[in-house]
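Below you will find the structure I want to go over with you.
With one protein chain withheld, the remaining protein chains of the complex are depicted in position.
Showing subunit A:
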């Protein structure tokens, strides 16, 4: 086999170089997103009778571990794409978890028969429309996208 110790040393050196390269990319991209933060609020379908939920409950619902609202109504969760900045801010600031942690939690639920994935929307307009249309829906958006079609939920 044409694969000896020297080659394996070379490969580990290559992998290390690749990691270093990726680290450089990281510092470069970290500087690009500097916007004024806008308030992100929790929204729900008007039929949802719960005015306020605990942060732990919100976290369990967005992690897809809790399938119902505290009053027993079936919940439908809506989220923006993983790399959307509003999604990133929502998960980190409001839920205290990272987007990649949530994605892993969803994958573990979906591929083990323990739960389902949340519904994906592409934009905040679509988020508002879907939440307004789906009974039991829970989502989030920046305050400027809010209108009367959805119900605001406060978080303890």
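For the reader, a short list of remarks on this structure follows.
Keep this in mind: a residue touches a chain if its C-beta (ideal position, glycine included) is under 8 Å from a C-beta of that chain, and two chains touch if they have at least 3 such contacts; residues count from 1.
Quick note on the criterion: contacts and distances are computed from a predicted model.
Set against the options "Glycolate oxidase subunit GlcE", "NitT/TauT family transport system permease protein", "Phosphate-selective porin O and P" or "Extracellular solute-binding protein", the UniProt name belonging to the omitted chain is "Phosphate-selective porin O and P". Interface with the hidden chain, as seen from subunit A, comprises residues 1, 3-5, 8, 11-12, 15-16, 18-19, 22-23, 25-26, 29, 47, 54, 56-57, 59-60, 65-68, 70, 72-74, 76, 81-83, 95-101, 103-105, 107-108, 110-117, 135-136.
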